[in-house]
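A single protein chain has been omitted; all remaining protein chains appear in their positions.
Up next is chain A:
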């Protein structure tokens, strides 16, 4: 044992929410000046553990030691006082404030703002040189990119004299290049003696920058190992509890006729911002076209137009016939009638009604289907229930209880309900947005297999994902979107993450090659 006290030591932490045991007797030690990764599937209890450390939740049992001192953390104020800083997945910034104002917010010295701001400005300058964290202090948050915004969050923590920095899924919104930059900063922070806890579900990040890694599964700490002593397959197996296929198993595509032909699609929103700028592409029967890109570059709008709930100008042909983009048939019902099925990006706000039961959700969007009607007037609830039961069986939804409300299923099982509903319509074109966001590894494998199986039946599939790994593994062709445009198309076996990353960052096709 070394004689230095760990920066953080958690002993026997337990926390339950109702019947769910989110954390079970968790103990962990993080040594100062290291980067410690915590990896686990959604719902494994990572965020709960960190929320306890940051004073958002009170643990039912267990103790926290900071630098060897037993510490009570009843609220986030106490956590900050103890030198803990947190960078949330969803930034907590005031969008119309400047960087400086955001850094000072909540840490003002007195009733007057001016002296605090002046002090903060000086501090920011020294932090910037010390950690290579350059940000213009007078820039307004909404004008700077997500990577910059994340730096502001880190600066906020450092300004509050954090020695321990917790980052929750920090790369979810970043391009690969931005992520690399972040990792450089984290490395620099480590050199300066800061302790970093990185929560993620991406194996690659763990392997790249952490010194030690803890694996969590279903509220329990499965193992803490030196990163150099492990490998991705081993970690994945510990996360899921069984061997997992990290690569998607599929035969080469057999593309046939063009099913979807998008020509010069444009969207200008209410504020006059160009969301889509002349987007054109084709998807053939029997192939998966993957659209890569950092979130917020027009992919969502593209799916919404195709799904029938966003207006656009331009032309879309389905099986050679034009689709109504603005008129009476530019709604989701008409799209479904034309054979377009849609697994939306946001299953909690679009794909499902969380308060509805699983069986009610099975008919969602297809509630006009004749097989769900009893006569002209009434719906055949019994038929929907039966259909739901069968679908849940085929797609291995757990628990297989169609009477349960959607919100009571895990993310992966919710997604299976949506995927089952859309795939089993036997569509000509399947739109899939972020099919595995917030889905556990076991379900990811299953959902990917279903998508590939649909492709092999000769259907056209448009896949939008911000997970580059998913795009690379699943697509037969890849198009990269940036700022509402398609920057270029690549074949997955003739490109790499670096090249795609450059296109995602807005590099022109020729420049990136």
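Here, a contact is a pair of C-beta atoms (placed from the backbone, for glycine too) under 8 Å apart; a residue touches a chain by one contact, two chains touch by 3 or more; residues count from 1.
Definition applied: contacts and distances are computed from a predicted model.
Engineer: Considering only the chain that is not displayed, what protein name does its UniProt record carry among "Phosphoribosylformylglycinamidine synthase subunit PurS", "Formylglycine-generating enzyme family protein", "Vitamin K-dependent gamma-carboxylase" or "ABC transporter permease"?
Structural biologist: Going by UniProt, the chain not displayed is called "ABC transporter permease".
Engineer: Who touches the missing chain here, A:351, A:412 or A:435?
Structural biologist: Hidden-chain contact among the options goes to A:351.
Engineer: Per the definition of touch given earlier, which of A:256, A:367 or A:508 contacts the omitted chain?
Structural biologist: A:367
Engineer: Which residue, A:156, A:336, A:477 or A:490, contacts the hidden chain when the whole complex is considered?
Structural biologist: A:336
Engineer: Which chain A residues would touch the chain omitted from the figure, given the whole complex?
Structural biologist: 16-20, 307-309, 331-336, 342, 344, 346, 349-356, 360, 363-365, 367-368, 373, 377-379, 381, 408
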